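Report on the structure given below.
All protein chains but one are shown at their positions in the complex.
Here the chain labels run A and B in written order, and each chain numbers its own residues starting at 1.
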Amino acid sequence: MNPTAAQRFLENAALKSADLVHREIIRRGMDSYDAAHLQGRARIKDWEAARARCQEIKREAIDHLDRYLLQFEEQVVARGGQVYWAANAQEASSYVTDLALRLGVRTVVKSKSMVTEEIHLSRALENEGITVWETDLGEFIVQLRNEGPYHIVTPAMHLNRGQIANLFREKLEPGITSDDPADLMAVARRKLREAFFTAEMAISGANFLVADAGVVAISTNEGNGRLCTSVPRIHVVVTGIEKVIPRLEDLAVLWPVLATSGTGQGITTYSTMIAGPRLPGEIDGAEQFYVVLVDNGRSQLLADAEQREVLHCIRCGACLNICPVFRHVGGHTYGTTYPGPIGSVLTPHLNGIREFKHLSFASSLCGACSSVCPVKIDLHHHLLQNRRNATEAGATAWSERLTFRMWRLAMVRPWLYVLGGWWMRRALRMLYRLGLAGTVLDPMRAWNRHRGPVPLPAESFRARWRKDHAAK
Amino acid sequence: MPQNKQARTEKTSAGNPSRDLILGRIRQALLTSAPELSAPAAPSGRVIFEPIHNPLERFQQECIANLTECALTTDFVSSAQHLAKVLASLPAGEAFVQDDSALRRLVELTSPARSIRWSSEGAPREASQVTVTLAETLIAQTGSILVSASCGGRGASVIAPCHIVYATVAQLVPDLATALARIGQERKLDRHSFACVISGSSRTADIEKILVQGAHGPRRLVVILQVAL
Partner (left out) sequence: MRGKVSLFVPCFVDQLLPEVAVDTVQVLRRVGYAVEFPENQTCCGQPALNTGYWGEARPCAEHFVRVFKNAEVVVCPSGSCVSVIRLFYPELLAHTSWRADAISLAGRTFEFSEFLVKIESVTQVGASFPHTVAYHASCHALRELQLGSEPLQLLHAVAGLKLIPLVRSEECCGFGGTFAAKFAAISGAMGNSKADSVVASGAEFVTAVDPSCLMHLQGILDKRQATARTISLASILASQSLAGGPAPVPAREKP
């Protein structure tokens, strides 16, 4: 029988948790991010005010989502662009694929877009014989390895330079001798320039959709987003419906906050604003411009008023970076498009609570994610709500439901609680004395596999209290 | 909904039934309000970014931080001299230059040894070694240049390994908020299909988080900033 997503997660999590080499690579990467992030924060006078402002902007956008989406669409269409609304992943992917086929596209260059991962667009295009090139270096690397991105901002952070050099040697240029990151970048640049200049279509995501200006804002450091939007004759933007913001000037705070949270920079190197296809008299730029607005479960999340704010996410990756679970199991273990805390909160809404509830349980609820989220999403409390929703939907094991029913019966009957506690300590002490710790008879075996056993005192606190106070 | 808007809605949903479906879902969802924000939103009195009192100094500091080469020049002639110096430091190959009268005069003064392709002739060629353009605005807060499609097109600021910007101090604004407000006021994005805030050379840290300059865009961004006309 095929393992469920939850079983796969447990297996991979156990493997990665024990992988000290992997842990060290991630540790170094995150230490580097921590240092940069601190520097970035120092540039902003009042970080809490910045967070509150960004939360306010996204709240306004989501609270009036239909109005702002329509305003955005109107502007884009007025300038000669086309807007297509896709209800789900399949529809979005089919639309773009059909469009590419209709327009005679043989090669596509892609600038980073998590939504295109979500709808499995590359696979759909490749099935039709269209070559797809990921142009973001990290995405390019994982594409060559046939794996998904490890992290939403730094897709290849789990690899070292040696592994990347070997990969390039094997897949691109057999003569590569250097594993210096600058030399490796040069190899990728050479290869991808061919693609930029021959591709008929570029597909990008959007960091923000600006309603009042009808602008698609795309931030990259590498310039791949720039080349994608300057050279090929067709530009397709694939974006979630929640990316909209009300005004162009909102970018004055969103851009620095996105960059600070994402990489520790003051602002991403290329903060691009695309207002449509090239205008008459312009010498370059796409002749045809399409925006695909993808729902795929987002309107459903919108309907959940308690969790609606999850749609405020600007995909900065800060919650992944700070999450101790992510730091120990890494991005691939989640097995979802979006890993980390935001992924754990979001995925049950996009892909179903029954299959993906385990992600909401795979957390110690430490709250670090919520404390760093630049738009103040209460992530860890949403994880808890997902847990509640899962049990209320009857999606948890009957044995667990029974256990907690019995637990509750004891907790409202002090005599039963006292008796149960005494008995548990007594039984465990006997069990351990018989050398059965860690065996299938040991109810604490999950604990004892990784830790020394818990203390089992002869007397509880209340027994001592009673004794001390009876003596008086 | 007003009559004409309704007509447009019906018209645009024709080939795209999901449009109505999604809009319907959104409107239905928004009938329920989300809980009030637990802490009050930032009162408008709180200042997010430190006000910038010396934009020129700040611009130069930020350029150093984001690896932009910023050269202050006193007049047109010294600007041309600096341009000549930078061009001489670059490998041989075509230069793509925005077709503007000031740039034409500037380039002429450098007595260029390389072939020049002007933006009026078309888009920059893939093998360009250097591009020279004007900018719309300079932004002190982040050490950025704002370019639009009118600054030699979209590719001019990304195709070649070196991008040189010629600007004057009069173009400098303190912060992003001012620059973005100006885009709106001057309706720049109605008249041009593209604009970009560029803050440094192209870079990546995708390999071991080590910063590498010159990913897909220019390795060198040079700003020749003339302080007087």
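One rule holds in what follows: a residue touches a chain if its C-beta (ideal position, glycine included) is under 8 Å from a C-beta of that chain, and two chains touch if they have at least 3 such contacts.
Quantities reported herein were computed from a predicted structural model and do not represent experimental measurements.
Asker: In the full assembly, spell out which visible chains the left-out chain is touching.
Answerer: Missing chain, whole complex, touching shown chains: A.
Asker: Mind listing the chain A residues that contact the chain we can't see here?
Answerer: 10, 13-14, 17-18, 23, 324-325, 327-329, 361-368, 370-371, 384, 386-392, 396, 400-401, 404-405, 407-408, 410-412, 414, 417, 421, 424-425, 428-429, 432-433, 437, 446-447, 449-462, 464-466
In the analysis below, only the chains that are shown with their structure count from here on.
Asker: How about chain B: which of its residues touch chain A in the complex?
Answerer: Checking each residue of chain B against chain A gives 8-9, 12, 16, 18-19, 21-23, 25-30, 32-35, 37, 39, 41-42, 46-50, 62, 65-66, 119, 122-124, 126, 141-142, 144, 149, 152-155, 157-159, 175-177, 180-181, 183-184, 189-210, 212-218.
Asker: Considering only the defined contacts, which chain A positions touch chain B in the complex?
Answerer: Chain A reaches chain B through residues 28-29, 32-33, 44-46, 48-50, 52-53, 55-56, 59, 62-66, 69-70, 73-74, 77, 79, 83-87, 91, 135-138, 141, 154-157, 159-161, 164, 181-182, 184-185, 189, 192-193, 196-197, 212-215, 221-224, 226-227, 229-231, 241, 248-249, 251-253, 255-256, 263, 265-279, 282-285, 293, 295, 299-300, 302-303, 305-306, 308-309.
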